[in-house]
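To start, I am sharing the structure in question, which I have written as structure tokens.
Omission of a single protein chain aside, the complex is shown with its protein chains in their original locations.
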Amino acid sequence: MSKNLKLGTNVVIHEGVSFGENVTVSDFCVIHPNVVIGDNVFIGNFSIIGEPTAEYYRNPDYKNPQTKIGSHSIIRSHSIIYADVQIGNYFESGHRITIRTKTLIGEHSKIGTLCDLQGESQIGNYVRLHGHVEIGEKSNIKDFVWIFSSVVLTNDPTPPSNIIQGVTVNKFAVIACGSIIMPRVTIGEDALVGALSLVRNDVPKEMVVAGNPAKEIGSVRDIKNKFTGEQVYPWRYTFKRGMPWEADGYEKWEKSLKSGS
Amino acid sequence: MSKNLKLGTNVVIHEGVSFGENVTVSDFCVIHPNVVIGDNVFIGNFSIIGEPTAEYYRNPDYKNPQTKIGSHSIIRSHSIIYADVQIGNYFESGHRITIRTKTLIGEHSKIGTLCDLQGESQIGNYVRLHGHVEIGEKSNIKDFVWIFSSVVLTNDPTPPSNIIQGVTVNKFAVIACGSIIMPRVTIGEDALVGALSLVRNDVPKEMVVAGNPAKEIGSVRDIKNKFTGEQVYPWRYTFKRGMPWEADGYEKWEKSLKSGS
Partner (left out) sequence: MSKNLKLGTNVVIHEGVSFGENVTVSDFCVIHPNVVIGDNVFIGNFSIIGEPTAEYYRNPDYKNPQTKIGSHSIIRSHSIIYADVQIGNYFESGHRITIRTKTLIGEHSKIGTLCDLQGESQIGNYVRLHGHVEIGEKSNIKDFVWIFSSVVLTNDPTPPSNIIQGVTVNKFAVIACGSIIMPRVTIGEDALVGALSLVRNDVPKEMVVAGNPAKEIGSVRDIKNKFTGEQVYPWRYTFKRGMPWEADGYEKWEKSLKSGS
């Protein structure tokens, strides 16, 4: 058995579940077959890990595909993670998240309360999704992207149809609250989408867009902090909490990456 | 007892619950009194069926009214279905749906994760609600309607007031992500509401509206598939997955209906 496994009351663990060291599974959780949980993982109450896919309801010979939860992850209560999801180390979630099958999540990413990831998507490293973000199938979210509350990434250009064309969000881009990104759109690196925007066209690198429909407004480099008057974006130079450059700043970190040290 | 009833661990079944054949009630569910469940129904973990109405909290003689779940239905985990809800056969839900009292749902309808149906509403057959759709009281949604993520159907023209005037959505209409439909509005048959629209006026049959506030843009018949150049709407001629015309197409199906064959 695994070392220091802490099981709450009334936990249901199905066959073929593997636990690393120091795992906590809180009261009233269900862990389905073929789930692999890394070291030092915390799973909150009323959560389901390895939820069977739609095939389970129609195939009597269904076997649950493997689900992986990386080490040092915190999954808060009432969450649902489907079978055939792969989550990297140091993942952290709010409550009541839903992650559907064939979602790949990198390391150090955080996903807020009520987020709904609809599957077949890729989420990079150090991504931040705030509360109730909805990620349609076939989305591709690169490293260091921030998406704020109630944003929807769509994927069907003429609903209802059989065409699924997901959204791509490139590195360091920021999408503010309540915006809707239309199918097949690419949001450029370091771009900023203002709140409650309807984004129908690709957003160039470092561009600010806003409005319904969204229009190009200018460069992110022209946005100033209202108090200090300092340039805010690209945000990697002004924000570091929880980022790999937290100790020394982005420039030093980037240099150390390049030099391989 | 009912044939082939599969109860998970720690299931709470109150008095006067009736099960059809081959029903599965997953771990940690609560089934309140006077619930009637059809054949081949699946109920996911942490769900509540027959949740007592508001009267329960003030009437010591409260008796739970009857709740009906049609045969061949799948209700996914963490869902709440109130007492005095009637759901037809072949219903399917995502996770964490809430259906309040006096909601009537037809057959073959599907309701996505986080949907909140606030009661006293009618939902037809083959309706599709995607994730987190909010249906205010006194809404009337006809057959074959599609409503996409984060749409809200409102009902109070001068909030807060005691007036409740629900929205009507006619057959085959489509409402895209994030739109808000104001009280008393009727969306016409085969109409299309674009994403993130604020709809304050009735939408004529086959009309496209979009914007904040929404304006009439043209006929749905003018929308082309970007790849094939073909006409997309009315969608019943171009889309059939899960529809009763899936085998032979809409025209044949309609003819067979009319001829009574």
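Letters A and B mark the chains in the order given here, with residues in each chain numbered from 1 onward.
Convention: contacts are C-beta pairs under 8 Å (C-beta built on N, C-alpha and C of every residue); 3 or more make two chains touch, one makes a residue touch a chain.
These figures come from a predicted structure and were not determined experimentally.
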Chain not shown: contacting residue from B:P160, B:G229 or B:G260: B:P160
Residue touching the undisplayed chain, where the options are A:F19, A:F91 or A:W235: A:W235
Selected from A:V35, A:L114 or A:L153 as touching the chain missing from the view: A:L114
Contacts of chain A with the absent chain, listed as residue ranges: 8-10, 26-28, 42, 45-46, 74, 77-78, 94-96, 113-114, 128, 131-132, 146, 148-150, 174, 176-178, 195-196, 211-212, 223, 225-227, 232-233, 235, 238-239, 241
Residues from chain B at the interface with the omitted partner, ascending: 10, 12, 28, 30, 46, 48, 51, 57, 78, 80, 96, 98, 114, 116, 118, 132, 134, 150, 152, 154, 157-163, 178, 180, 182, 196, 198, 212
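Keep in mind that, in the parts below, only the chains that are shown with their structure count from here on.
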Cα-centroid distance, chain A relative to chain B, in whole angstrom: 28
